[in-house]
Structure formats: C-alpha cells, structure tokens
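Taken from a larger complex, these chains appear in their original positions, while the remainder are omitted.
Order of writing sets the chain letters: A, B and C. Residues in each chain are counted from 1.
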C-alpha cells in the first residue's frame, strides 16, 4: 500500500512542509528531536488538520484540501501508538486493549488478545489500571491497543524507546511479522538508526519540518553525512554480490564479486540471487600478500585508491575492488609501514559483513540485523 | 453608617404590603420637616424576630396582630404607643372577564364554583391574609369542602398573581391588592363579621430613642397620612 | 423528644420533597451535561447568551424566577400551553412544577460543576479513542463521561441539596398545596411565619438536614469510588 503525504502545517514559529510517498510496507520517519515527526503523524491520524495538502493511504484519500476531503479520525482506521502512551485511566488494561474491538469486525485470527498479550509480556497486568503500571509496561499496552484495533495503517511514534533491549529484541521481530505477514503498512517514527535500519525499507528524513532525504535507510544515512544522526553509523561501503555456491556441510554460502569471494553463514538465498552487503571500514584489514593459514575466509583483491587521515592516528583508505568501492580504516603507522600508495595492489581481509536490507524485498529472504553474519 | 442612618431620621420596620402608602407618607413628611424615615420593608415575622434580637428599629408597623402581641409580651414595644391604625377587608377575586359576582353567605357554593380549579390564598396558617381567609371560610361553613382546593401562596401578592395569570379561577386577597390589578375583578367581599378584624398595629419599640420616632409615629396617625392610606385602599381606623 | 416526631402531614411534605428533589436532579442531568458540553466545546454565536441564561436563576431573587416560570410555564404561558397541549405535561399546581422550579434553580450549579470537570479532561485521551475508531458520541460515552463522573456526581448532589432547600421559586410558581406542591421548605417557612413556630421549623429543618447529609455522604462515597476507579491505585 502506498502512503502519499504532501502537507503544510504551521504551529507557532514551526512550519512543517513535507511531501513524500512510500510504497514500502514499513516506512520510517527519522529526524532529530523537534523536527516535526509527531506533527506529521498527527496530521496523518487526523488529530490535527493540515493547513493545506493531501494525504492518501492506498486508494483512500484521507485529506485533500483542494477537494475538501477530511475523513474524520475515527473513520480513518489508523492505529496510533502515541509517544506518550495515552492509556484510558478509568479502564483496566484489558479494557484498554480491547477498546478498538468495538469498532472492528471480530474476524478470526491474527492480532487477537491472547497472542498480543503474550508477545508483549503483559498477561499478568490485564486486571490492573494504567496508573499502576511502569513506564515500559504502559508503552507495551499502548502498542497492544493499537494492534488490536486492526488498523489499515499503523503509526508508531517512538514505540520502543521506553523499553529495555531484551524487550525490544522480542518486539521487533513481531513488528517485522506484522509488516511482512499481517500486511499492515506501518509508518514508524524513531530516532534510532539501528531500529530503522533493521525494520524499514524506506526512510524519510525530516529536519526542521522539511523532508531532506528519502530512500533505503543505510544508503540515506551514508549520503547524509550532514545529518548529525548519521554519526551513529560507522563509515563503510556497500558491495553488490551474487550468491553462487552453498556449502551444505559448513552451513555457508559463498557470495561472489569481481575480485574475490565472501563466505557468509547460510541464509536461504536462492543461488544466483544478487545481494547487497555493507562492509564497515573498521572491519577491513589490508594485507600485501594473500594471507594463508588464517581464519578469515574473505579475502578480496583490490587496489588502493585515495587515502585521508581520520582522527589523530587513523587513515581511511579507499579501495577499488573490481569496480566497487570499499573503505578500510587502519592506523597511520600501518599505512606508512605498508607503504601504501594509490594504485597499489593489496588484499582486503574482511572480518565481518552485514546485509543491506535491500535484499529483504525478496519475499523469501529474511532480513538480518546490520551487525549480522560474521564469517 | 449606622449613625448616619440615625441622623437620617427614625428607622421604621414595616410590613412589605405597606410600602406604597408609607413611601408616600415619608415623602410628605420629608417635604414638611426636612427629615425622612428609613423604612425597612419585610415580612412582619422577620421584622419581629429582628427586633427581638436587637434590631435598631424605632417603629414597628406590622400587618399582623400576632407578631405585635408577641413583641408586646416580651416588652419590646412601648405599649402606650401602640395603635390599631389600619383596617382592611378580604375579597374574593376572579378573572377580569368573570361574569357577575358571587354572593358570599353561609354555605355559599364556593367549591362548585371552583370546579377542578384552585382557590389561591396566602398561606392559611402563617400569612395574615391567609389566616383571615381561612377563618372566614370556616365561619361560613365552606372550609372543609374548599380546603383540598386551596393553593397557598407565600404571600397575598403571590396569591393575587395566580388569579391574575389565570392559574387559579378564584382567590382570596386584600381589597387593597385587588383594586390595583386590572386582570382581576372583585367578585365578592367577605362580611367583616366572618373573620377577626383585619388590623395593622403600629408602635414605638422599647429601644426607640429621640423625638423623631415619636414625631413620625404621630404623623402617620395624622390626617395627611390618613388620606394617603386611604388612597391605597386601606381603612383608617381612627 | 416527642416534638421531634413529624406529624402525618409533615411526613407527606417530607416524602414529597424527596420525590421532587430526586426528579429535579434526575431530570436536569442530561440537559445539564449537554449544556455544559456546549459551553465548553461549542463555538457558536449565542454561547455567551446561553451561559448567561443558565446563570440567571442564581442571579435573580427566587421569587422573580418563580414569577418568570409562572409566565412561561403557567397554564396560560406560551411554553406551558404548548407542553400541555402536545405532551399532556402540566406543571401548574402539580408536583412536577415544583420539580421544574427546583431543577431550574439548581441548574447553574449542575452546569458549573460538570463544566469544570469537562475542562479538566485530557483531550488527548479523546483523540486516542478517536484513532481507535470511536465516533465522537462513543468517545463521549466511554471516555469523557467516565472521566467527568466526579463532576457530574458533584453537580447532582448540589442540585439535590438545592432542591431540598428551594422554596421561593417553587411557592411562587406552584404555591403550596399539601400533598401536591407543599415541599419541606414551604412547610418550614410556614412555621417561621407564626409566633412560636420555632419547634416545628426546627423539627422539619433537622429532617431536611438529615436527608441532605445522607445524600451528601452517599455522593462522597460514590465519588471516591469513581475517582479511585479512574485514577487507579
């Protein structure tokens, strides 16, 4: 389903003027604090009215100032997990969770109370009032409440930031399942690039009320070195490779690119499928000769390109690896000792790689965390 | 400010129904003497209780014998200054377009005349006009038949209003009230012997000081005042 | 203590007063909440006028209010005639009229209490309910109303208490017919108007106070329970 947004909204001195369109099942809204994420999501949910513009989800136009359309919020069927949980204080947790049920056909299956409650780990809280919950518990109930309303679009405003890592790690796969299986498109607000990279196929970056970039999360993050938040992403480069061989015995798949091979843990890739890898500069070691008798299976032939100092003691060396760029971060001393110079042939030894989400578009392939397979 | 009020002349506690007449008299007195009385109009009951608890009243002008008697019993009035000054009569009123009049006599068919309407009266146990009316109906032998149909208003003006607005077909009010309302018509007058004499007693209170109070009392007993009382429909008893 | 026992006629007045107060309270509930809602949330031209109108019975001497009621709802009054003709609803000289007078007198108190509660409602909760698919009416019934319940309870008890004490407007509008419109305060008033009526007045006053205090206590318990439910523990 496509979300198409093109809105203008003024709030005091702040002006939101954002247009984007995303066909992905999960699109992320990303941007620094105060950039307008919540404001935008409010407009989509119908909690505020754009000064002008158009909002459509799939074929349904929710708002169109030109056409005079403004679907009331309760008819938009948009589940909203608020940044502040906003539970109903007078209802029990169970009644909070089931609130949306009044308005949906009680069809069998998927998001049902038992499964949602079990996943969110709130079974023991069902009889309580929201006032007697901890911050994280409240947020989990809020997620459950939105899910159980069976919305046709889910808006999640920093839903996980109040949760501990273990809980996050449990819920993220569930959000992935929602996205992939339940077919509920999600607009996901987050300031964690890690979460976004893991979950989103498409990232819309807001800054001071404008859309400053959109696209595949890591690619955008790389492009926007300007974006302060990208600081969290370590420098690295992407390599396009093709899955070529499978080693059943060791559970490994060999990915081939010009210049060499990369071996990664088995990933259910169909052979011949092309995949994108992200290689962090700090995971690349350089050797003048092809190392032998080492545990690293991934050695690529490359030639040195430009190099620039990186910090007090480091160097960032660009490599040409069969036409694709790689980045290596080594110490200045190594750089000197190896007498690296542009054009020199070297071997890049990769300790670990991670998969770019792009290959997740193939229905079969499971997405993998950015710090995934270490060969 | 209390002292100021004293300077302005005597403080008179008077039944609210005397307002029109006393206001006129006060104006006339002021024109003659340059002094004017400060007159507090309220229900006789409230005024009496206030005098009991030390109100700075010099003159008490009641619409009701009972309250004057109650004060007299407690020596709160100067007994020698007490006069039964005014008289009034009670009448049966009906709407202005009522046909003819009703002869009020022993056993007259008041209940039948009312039909399923009400008889508007002032409160029959507490308000003077109501008490007189009840006594009259009792002595005429119709009270038992009529009493279920009696609507008791807070005071006689309210009873009049009920007839005036057409809520009640008939009512018992003072003649003084009936005369001034164009929407009602007197359809009968209760003979004076059917009820205790309707009198408005007046007296100086025990705490009255100065000559002004006595002077004002004398003035309202005088001829000028008589004319003004009579203009409002009262009978001056002396 | 024998003087404390009400006479049979007084019992009639007591029962009538309770009935009138309950009906006044119950009858003004829905219009009271609706008007309060209009005043808080509505944005229409006559808002200030409506607000003023609601407060009128507070501002006017009760006798005047009673007079106005008589003009409007009396047998000959425009509203009274209309209601009698089309709905068979007669107020004049009926206990219903007493209830109407009490309701009108208590209305500003009810509306204010409910209004304050509505103003205190966190509208973001209503928004949340909206996104979950609840129509405005449903939101009101399931979110707003439960949250303002303490205010509604407070308003109701104010109306009830006021009705137990109201007298000026009632007696002016429907006079005091024993068993039909003579409420407790009218009876008390009558006692105060005769010398030596004090015991009677005191007796009935004590009864009236006892009833109202019981209602008050009940409302506090109720409000506390409602409040506990809403704010959890």
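In the analysis below, contacts are C-beta pairs under 8 Å (C-beta built on N, C-alpha and C of every residue); 3 or more make two chains touch, one makes a residue touch a chain.
All figures in this text were calculated on a predicted structure; none of them were measured in a lab.
Overall, the file's complete complex carries the labelled protein chains at copy numbers of A x2, B x1, C x2.
Throughout what follows, only the chains that are shown with their structure count from here on.
In terms of their C-alpha centroids, the spacing between subunit B and subunit C amounts to 34 Å.
Centres computed as Cα averages put subunit A at a distance of 92 Å from subunit B. A separation of 59 Å divides the Cα centre of subunit A from that of subunit C.
Taken together, the subunit C residues at the contact with subunit A in this complex read 124-125, 127-136, 138-139, 142-143, 146-147, 229-233. By the touch rule above, subunit A contacts subunit C in their complex via residues 45-47, 72-80, 82, 84, 86, 88-91, 99-100, 102-104, 128-132, 145-146, 149.
Residues of subunit B that touch subunit C in their complex: 43, 45, 48, 66-67, 69-70, 118, 120, 123, 125-127, 150-154, 158-159, 161-162, 165-168.
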